[in-house]
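One structure coming up, written as structure tokens, with questions to follow.
All protein chains but one are shown at their positions in the complex.
Moving on, here comes chain A:
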Amino acid sequence: MRLTRASGLGLGVAMLWFSLLVLIPLAAVVATAAAGGWDGFWQAVTNEQTAAAIRLTVGTALLVTVVNVVMGTLIAWVLVRDRFPGQRALEVLIDVPFALPTIVAGLVLLSLYGPDSPLGVDIANTRAAVFLAFLFVTLPFVVRTVQPVLAELDREVEEAAASLGASRLTTFRRIILPALAPAIAAGAALSFARGVSEYGSLVLLSGNLPRRTEVTSVRILSSIENDNLDNAAAVATVLLAVSFAVIVALDVIQRRVGRRG
């Protein structure tokens, strides 16, 4: 395939931009992690406290993503397909967790679910706090990616399925879901990535207890504060690999669902 001058220039600019912003910094992180050799890397990530932080972060992010896939699709469905009082308000409120500075979100969560909770729910210094904080900040992603696709779906296609004898559930599973799959996958990827990288919203409520509620972002920060850059880079590299694997996995799932029907 030959490129025209204009599209060649476009591709060049895009690659340069992408390299400067993404590829080079990522390569630098991996290079730093590799500097200590395989043994150093392995030691860093199998350190008991670090490993616990990675397990907690990745596990919670995965769980939250699963919840978001279901709840986000449901909320998007309600926003697109139903008409009810307060709909406009809900539309705006959905974005609040996204728009709020994360430390403000952390403060809100601490005052609501902390030791002085007006609701009588105290989850401070527990893993539930991490889960809740992840859930709070990642809520809009699936909703916002699915909503426009759902709004564009041709209702006649569902009517066609119904006239061919399909129940509501069959129509959803075989006709609607495949059409939504790319959007759900994109929302899930954003949600997972945001969860893994979360810091501000949970740092106040979770208490950052080593081996219990400490997440990787906190762990990386403390490594750097202790002047252990290699350790921080090693953890970052693991997160990078996990995120990449999850994005690839979501793409594979999405393609499979999209083709099934």
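The definition used in the following text is that a contact is a pair of C-beta atoms (placed from the backbone, for glycine too) under 8 Å apart; a residue touches a chain by one contact, two chains touch by 3 or more; residues count from 1.
In this text, contacts and distances are computed from a predicted model.
For the chain that does not appear here, its UniProt entry gives the protein name "ABC-type quaternary amine transporter", which is one of "Cyclase", "ABC-type quaternary amine transporter", "Putative ABC transport system ATP-binding protein" or "ATP synthase subunit a". Residue A:156 is the one among A:48, A:82, A:156 or A:225 that touches the chain missing from this view.
Of the candidate positions A:85, A:120 or A:165, contact with the hidden chain is made by A:165. Across the entire complex, the residue among A:175, A:240 or A:253 in touch with the chain not shown is A:175. Considering the complete assembly, chain A touches the hidden chain via residues 154, 156-157, 159-167, 170, 174-175, 178-179, 258-259, 261.
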